[in-house]
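A short worksheet on the structure shown next.
One protein chain is absent from this view; the other protein chains keep their places.
And now, chain A:
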Amino acid sequence: MSDANLPLSPQRTAETDAYWDAANEGRLLLKRCPGTDKAFHPPRDFSPFTGRPDTEWIEAEGTGTLYSYSVSMVGGEPHCIAYVQLTEGSIILSALVDYAPSEPRIGQALKVVFRPSRDGQMLPFFTPVS
């Protein structure tokens, strides 16, 4: 697989460095809003619930369920974009990998796996829990 077939690499910001560093270590981070005790994604310093810049990083379990998906052909291969509802409650956009032809099924259990993007930065994907 040539580099062009790998996912686009994300651009880091000072606000999100910790997320990408953790991904390279195989850990999925979320932001938590202390005012509402809710986890959220994508990460930023300001809470979308209270508007206060007091959010903190938490490590996600890396598990969740399939909220929705759509399969399309990209470069001759099926590509399954997905919204995954994490155990912590937040829905994140990702894609499924290593799923069976009878899958995906909304509601099925998923776990995070990390795959490289073009420049080597690891990205969280999801795969069915067997």
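Assume contacts are C-beta pairs under 8 Å (C-beta built on N, C-alpha and C of every residue); 3 or more make two chains touch, one makes a residue touch a chain; residues count from 1.
Throughout what follows, contacts and distances are computed from a predicted model.
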{"item": "Chain not displayed: protein name in its UniProt record (\"Fe-S-cluster-containing hydrogenase subunit\", \"Thiolase domain-containing protein\", \"Transketolase\" or \"FAD-linked oxidase C-terminal domain-containing protein\")", "value": "\"Thiolase domain-containing protein\""}
{"item": "Interface with the unshown chain - residue positions in chain A", "value": "7-13, 15-16, 31, 33, 38-44, 47-49, 67-72, 74, 79, 81-83, 86, 89-95, 106-107, 117, 123"}
